[in-house]
Every structure is written in structure tokens, then in C-alpha cells.
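Missing here: one protein chain of the complex. Every other protein chain is in place.
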Amino acid sequence: MNNRFINWFRFASPQSFYPLAGKMIPWFWGLTAIFGVVGLWISFFVAPTDAVQGEGYRIIFIHVPASWMSMFIYLVMAAWAGLGLALNTRLSGMMAQALAPTGALMAFISLWTGAFWGKPMWGTWWVWDARLTSELILFFLYIGFIALQAAIDDARRADKAGAILALVGVVNVPIIYFSVKWWNTLHQGASVSVMKSPSMAQTMLWGMLIMALCFWMYSIAVALMRVRAIILERETHTEWVKELPEVKQ
Amino acid sequence: MSALLAIVRRDLLIAMRRKSEVLTALFFFIIVVSLFPLGIGPEPALLKKIAPGILWVAALLSTMLSLNRLFATDHADGTLEQLVLSPTPLGLLVAGKIMAHWLTSGLPLVLLAPVLGLQFDLEPSALGVLVGALLLGTPLLSLIGSIGAALTLGVRGGGVLLSLLVLPLYIPALIFGAGAVEAHISGLGASGHLSLLAALLALAAFFAPWATTAALRISLE
Amino acid sequence: MNWNSPAEFFAMGGYALYVWGSFIVCAAIMVMEPMLAKKRQRDILRTLRRERIAEELDRQ
Partner (left out) sequence: MADFFAARGAGRPDRIPPNSGTMQPSMSASVLSVSDLACVRGERRLFSGLGFDLAPGEWLHVQGENGSGKTTLLRALVGLSHPAEGEIRWRGEPIRQLGEEYRQELLYLGHHGAVKEELTPLENLRLAAALDGRTLDDRETLAALHRFGLKGREELPVRFLSAGQKRRVLLARLVTRNAPLWVLDEPFTALDVKAVDMLSALISEHVAQGGLAILTSHQAMPMPGGKAIVL
């Protein structure tokens, strides 16, 4: 039983993950740049003007990837958290902690660009649209997670408490989404949805996907950077940290 | 099972001896609900329309007030440690504590709501739906809230943090609870909302004690 | 190519405020976040180096 996990745990130990993450970061930044350049080029120069929304629709190329990422990161965060609770690996909690701020910022970008898109299209900065509302609630959930971890001094306890909150959140996110959606249709608010744009051309889809890849790579890169800092903060008094070349110099 | 009844009895007895805390949350509910007409204006049609939402939001806030002490007093005087070390499964004791919390904070709201609903000119049938929705919804609030209360136990700024964690999770209860009354008033029928609320309650009754138990063990470590 | 002149590109068909308001804020966040992460790393490394020096001084 234990033997099967040994290899796994070797990678899951902060000590071996720290240099590995260091090696991976430049690659992810490189990919971020490549996808970013291609994605932006498609979004501004290849994708045609939208028949209904004019040039204003180009916000979609960051709005949708940011929304996707904000939801996806929450799932990944909860998965790490659950893994940490189940297997008691130290790295899992650190990963969850490193992902949370990125997810919160993605939710913020999604809300911000949503408002800047809503103003010209619906004539108002904020509509109680199902998507916007659930994104706002997702943002609150991220803030709650970050605040809970920040309020607990003991790192291990913070990890575990955060893990439970993330898992509770993950059960609740779909419930919240559907309840808000239902509430929205009942009240017949402005439910202009992103994908309903009639002329959703193939190029737009490609632009969105490539921008999503860019956001993906960015999130991984920045989370790895943060997890490296967290590892050092938590493992301050261990021998291996003292023997690191960047500490010894 | 006798342990479950014992903890319910214990918490009710303590609440009886410390009536002021229960009453504070209750008066908070009454005052918040009564403030809205003063802020919005006395127009009956408008008040009737917003009444379900106001009553529900006030119920959420009033529950938040009492959630703080769900585990905090037991934690402070060391009896929580004794509960964890009791041979009775902790999940059962937690379920009992949640039940007692509902009896002292949720049930009074349910009983009081129709009286306050009269202030907003709700019809008797709408009041009935309101009571039904609160009857299904307030235990849900106690269940979800207990997770937050356990997570923030002994944490700096626990009270504010608790509302930050729990209020977003209360949104479905708010939507379906207030929605039930609105749907009834507009003639759509409240059964859909109420059955969804019941489904959520069943889900929470299954998962929340478990999550709370895990959170309590972590808090005590 | 959609644009005949840089001016037209920056005007975004009259949606300049909204499009650039979104993209610039997004870019600003994505520049700031890695910088903060980098700073966090630098801060902890500086602390670690100081502790190391302090230990060496103790030993002498």
C-alpha cells in the first residue's frame, strides 16, 4: 500500500516540488506570451466586427476566458483541498492557498469586464443577470476562503479549515448558480447571455479559446510563483531551505 | 439517541437561563423588518411586493447574530472538548446542537413572521406560505451556519468572518424562500419553490453535520 | 484587416472606453499579480538570508 504511494509523495513533498516549480515557471510564462500574442492578434485583427454589437463585443475575448478560469480555478482549488484532507499531504494545502488569489482576481476581471460590456450593450453597468450574479457570489466565496486562511495563524489548521470551506463551496456553487438562474428567469430581468450572440463566428471561438489557453498558462505560472514563496515561508526552519543556493549566496 | 436528546435539552436549558440573548436576536428581527417601511415609504402596494424579501433578509441577519454563540461558549468553557471526547459520536451531538439552535433562533422567527407580515398587508394565504417557507428554510440556515460557526471558532475577528463565509451560502435559501411567497402572491403557486427548499434542507441535513464535525475537530487541534 | 488607421483602431468603433477600459485593467492586474508574487518570494528569501547570517554570527 505504502509503496504505491511513495513515488507520488516524493513529488508531493515541498522539498522536491520547489525546484521543479522553479524550472517550470519560465516555460509557462513563455506559453502565456505566445498564446497572448496570438490571441490578441486574433481578437483585434482577425475577428470581424460583430453585426449587432459592433467593436464592443471584443471584450468577450477576455471576459469569457476570465469567467472560465475563475470557475475552473475554484474546482482545482477544491480538488487540491480535498486531496490534502484525504492524504494529509502538505503541498496540497499550499497549492490551494496559492490558487485562491489568482481565482479571485479572475473573478474580479470577469466582473469588471462584464460591467464594461454591459454598459454599452444593456445601457447599465450592472444587471442582475444570472451569470454576473453568480460570478459575484463566486468572488465572495474566494474572498471568504482567503479571509479564513488569513485569520488562522497555524498553517496546518488554516489548510484544513480552508479545505472544508472549499469543499462546501464546491457543493454550493452549482446550487447557487441554478437558484440564481431560476430567480432571474422568474423576474424576467435582462438575461443577455454571452453565447447568444447570433453571429458567433468560428474565428471568434478560436480567439476565445486561444485567449483561454493564455489565461490558463498565466494562472499556472503565477500560482507556481506564489506556491514557491509559500513553501519557503512554511518551511523556514528546515535544513533543505537553509541549503538552497538562493539562500546561501 | 438519548445523548442527542440530552444535548438538545442541555442547550435549551441554557438558552432558557440566558433569555436575553435569544430575545435580542428576536427583537433585532422585528426592528430590521419594521425599519424598511420607514426607509422606503408607506405605499401599501410596494410594501406588499417587497415584504417576502425583507422578512427573509431579516431572518438571515438575525440567524447570523445567534450563530456566533452556537459553539463559541462551549469552546470557551471547555465543554466542547468534553463533547469531542465523549463516547457518543460527535456527529450526533453536533446534530443535537444544531437542532437546539433552530429551536431557539429559527422557530421563534417562524412564529413571529406572520405577525410582522400583517404590517406589510400580506393576505392570510400568503402568510401561510411564508410560514411554510420559513419552516423549511430556517433549519437550513442553522445547518449551513453551523459549518461557518465551527470553521471560525476561536479565530481572530470570528464574527465578521462568519458572515463573510456564510451569507453567500445562504443565497439559495433566500431566493427560494422569498420566491415561494412571491410566486404565491402572483398566482404561480409556491409548490415548486417549497419542494426545492425541502430538497436543499434534506441535502444540508445530510452533509452539514458531517462538515461541521470535521471543522470542529480541526478547530480543537 | 479590420482597421484602416491607428486612430480607428484606438476608437474601437465608438466603444473605446469600454474595450480599453476592460483590456487595460485586465493587463494591469496580470502585470501586478506576478510582481506581487515575485516580491513575496524576494521578501522571504531576504528573511532567510538574514537568518542564515545571524546563525553564522552566532557560531563565530
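For clarity, chains are labelled A, B and C in written order, and residue numbers in each chain start from 1.
By our rule, a residue touches a chain if its C-beta (ideal position, glycine included) is under 8 Å from a C-beta of that chain, and two chains touch if they have at least 3 such contacts.
Computed from a predicted model, the values in this text were never measured in an experiment.
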| query | Given the full complex, what residues of chain B touch the hidden partner chain? | reply | 2-3, 5-7, 9-10, 13-14, 17-18, 77-79, 81-89, 93, 220-221
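The working rule: only the chains that are shown with their structure count from here on.
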| chain B to chain C: how many Å between their CA centres? | 43
| task | Report, in whole Å, the distance between the mean C-alpha point of chain A and the mean C-alpha point of chain B. | result | 32
| said: As a quick test, compute the distance in whole Å between the mean CA positions of chain A and chain C. | reply: 17
| field | Residues of chain A touching chain C in the complex | value | 44-45, 47-49, 54-56, 58-59, 62-63, 66, 101-102, 105, 108-109, 112-113, 116-117, 119-120, 218, 221-222, 225-226, 228-229, 232-233, 236, 241-242, 244, 246-249
| Interfacial residue positions of chain C with respect to chain A in the complex | 1-3, 9, 12-15, 17-19, 21-23, 25-26, 29-30, 33-34, 37-38, 40-41, 43-45, 47-49, 51-52
| query | Which residues of chain B touch chain A in their complex? | reply | 147, 151-152, 155-158, 161, 164-165, 167-169, 171-172, 175-176, 179, 182-183, 196, 200, 207, 211, 214-215, 218-219, 221
